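Omission of a single protein chain aside, the complex is shown with its protein chains in their original locations.
This part shows chain A:
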Amino acid sequence: GGPQNTLDEPVWETAKRDLRRICKNLVMVVFPFKDRSQQSAALRNWDLWGPMIFTLGLATTLSLGAQTASKTFSLVFALVSMGAIVLTVNVVLLGGTIGFFQSLCLLGYCLFPMDVAAIVCVTVKIMLVRWIVVPVMIVWASWASIPFVGGAVPANRRALAVFPLVLLYTAVGWLALIT
């Protein structure tokens, strides 16, 4: 349930509570080493700070290495945000039981591996390293998000929901690769 009476709590309490929630969500989504079944319950405390930070980070990192910084930045940011929204609508249209903001939150947090990939690609010039890191990160991001998305839709439509997801991460990975 919600907080009892938070109207008069000190400002720091609110800030700490939100920060703690971001960390918890990140660990739940991206490093799920424990039991997966409680994850959908855990993501009930969705927040959009994580996705915002990761999307901004991704766009910034990718624009650092590009020629036209501002265009790349806008492109990546718009691509990722639109992609997340379209994917969410896709899940909802396929009869999924995931909430709109929950899904956005999830997809945003799963960008974390792509952030890592982007940082590696921008700092390391050796193509071989990039070709190893990017697919690994794509797999990690997909592995983190597929159970949520796949579990929310009926079994016969799972592929329809999962395919665009992998496509989005692959597109982002490609952008990172060619920087």
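Definition applied: contacts are C-beta pairs under 8 Å (C-beta built on N, C-alpha and C of every residue); 3 or more make two chains touch, one makes a residue touch a chain; residues count from 1.
To be clear about the criterion, contacts and distances are computed from a predicted model.
A.B. asks: Looking at what's absent rather than what's present, what does UniProt name the missing chain, "AP-1 complex subunit gamma-1", "Golgi apparatus membrane protein TVP23", "Proteasome subunit beta" or "Sodium/hydrogen exchanger"?
C.D. replies: The UniProt record for the chain left out of view names it "Golgi apparatus membrane protein TVP23".
A.B. asks: Just to verify: which one of A:Gly99, A:Pro135 or A:Pro164 makes contact with the chain not shown?
C.D. replies: In the full complex, the listed residue that touches the missing chain is A:Gly99.
A.B. asks: Residues of chain A in contact with the chain that isn't shown?
C.D. replies: Missing-chain contacts on chain A: residues 1-2, 5-12, 14-15, 18, 44, 46, 49, 52, 56, 59-60, 63, 69-71, 73-74, 77-78, 97-102, 152.
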